[in-house]
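Below is one structure. I have some questions about it.
The complex is shown incomplete by one protein chain, all other protein chains being positioned as in the whole.
Let's turn to subunit A:
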């Protein structure tokens, strides 16, 4: 990338560089991605197809989750060469994945200039106990969650955007739906609690009382929440949006299906017009077969990725 930091940025007011302001910048980019589709891509060519289809960002990775699942082995951060090629190919934000707890992979990704890091359960975790302290970075992070406890722990660590874990690489949307409903249910439950019960609930969830109280008062997470994990069709995407998500990640669902560009465009339209069944019918028409996928029920416990993360 040519625009390292030679750009004429004005001197920044130190007062404004307080933690909450830099957090505003991190959550702010996630707010700009809302109502959009973030697509997994494994090379510059796919990134260009994704951008042309209307993706609001791309996730650069070496193998899509379905292939990681099929091929097995340790899944790690992508080669910087690949990430740089993708950064150079598109004007939309580029995200990349690092392993859970692998703060050095995160440092490397930050230095490459990626716009968001996904500390992702799709890669093999590097730490069985700890997540990255994301406040220490200037680049924002997105993390996966299955329930409110996980989501609030990640936000405490500095995640500026959340997504459901779903079950990546399956093309089966059930787990994503389960996680969206679980988080919404737990927030509604907390919203109806008096303080005494909230203190106990915070202990149960393993989260800070203040963050829980703030979330309960707002009625939603304090950061943007996307759906991810198993979304394969425009209808899947609209389902997640109607359930209250701010946008969707589509991983294996696009480039493992037939006619990726058409499917990608259809999912983008479906996320904008998620409440308009006529548009949904139109964009769902004649897309060819979706990825074959695997049902979540057919997975062995050890094959499930969503259990990773603590």
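By definition in this document, a residue touches a chain if its C-beta (ideal position, glycine included) is under 8 Å from a C-beta of that chain, and two chains touch if they have at least 3 such contacts; residues count from 1.
In this section, contacts and distances are computed from a predicted model.
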{"item": "The complex's invisible chain, by UniProt name, from \"glutaminase\", \"Sm-like protein LSM2\", \"Proteasome subunit alpha type\" or \"NAD(P)H-quinone oxidoreductase subunit M, chloroplastic\"", "value": "\"glutaminase\""}
{"item": "Full-complex contact with the absent chain, from A:32, A:104 or A:200", "value": "A:32"}
{"item": "For subunit A, residues in touch with the removed chain", "value": "1-5, 7-13, 16, 21, 24-25, 28-29, 31-36, 48, 51-57, 87, 89-93, 110, 113-116, 138-140, 265, 268-269, 271-273, 276"}
